[in-house]
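Sharing a structure with you now.
Missing here: one protein chain of the complex. Every other protein chain is in place.
Let's turn to subunit A:
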């Protein structure tokens, strides 16, 4: 079966990933993450000074700013800010940097669907690039249930999203994936870090989507690991050459 974007052959195929770290000179860390034609750039500044009002005595304050592709940020972007911040806050070991601030800016560069998932992946890469201590890394993937075929399509494009009966975005951390890999069961009890679903769907559809996204996120985790590994190798070579 061919997908609407014609480059993919299967419903459970993700678009090609691309990532690039340390693109911005003035930020402490930055990264770009692409899912096919969707691209998000993220910058991280911190730990740095924080406004007195936002200062927390025992941990770092995390601020997330989401910028849309065009125009001024609206309530949709505010909702995304909240989603990203509340998912990252527990991941960052903020107790190591009390009374400081970590500012994360997320900018959409190209929009072809799944911006929230792309933003999550870009953010984690930027945090790794900035050297912010983390408890675990995360990976995000979106899927839809198609209106006509009732099939679950992973990583939909804008065109496919217009045809969706329901849309589901999932975030999983790599901590839970390690424990469940050992079990090697067909249906592992996956631990969801963030989940957001809209549209109309049954309970079975929701849990099936979770399973499929969970499997797909393993590829994202692997990709992030390789990206960091390559970056470190390069830096090591530069130091020792």
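Basically, a residue touches a chain if its C-beta (ideal position, glycine included) is under 8 Å from a C-beta of that chain, and two chains touch if they have at least 3 such contacts; residues count from 1.
By our rule, contacts and distances are computed from a predicted model.
Note on the omitted subunit: UniProt lists it as "Ribosomal RNA-processing protein 43", one of the names in "Ribosomal RNA-processing protein 43", "Chromosome disjunction protein 3", "Skp1-related protein" or "Signal peptidase complex subunit 1". Within the complete assembly, A:192 is the residue of A:7, A:48, A:149 or A:192 that touches the hidden chain. Contact between subunit A and the unshown chain involves residues 75-76, 78-79, 81-83, 86-87, 89-90, 166-167, 172-173, 175-176, 189-203, 206-207, 210.
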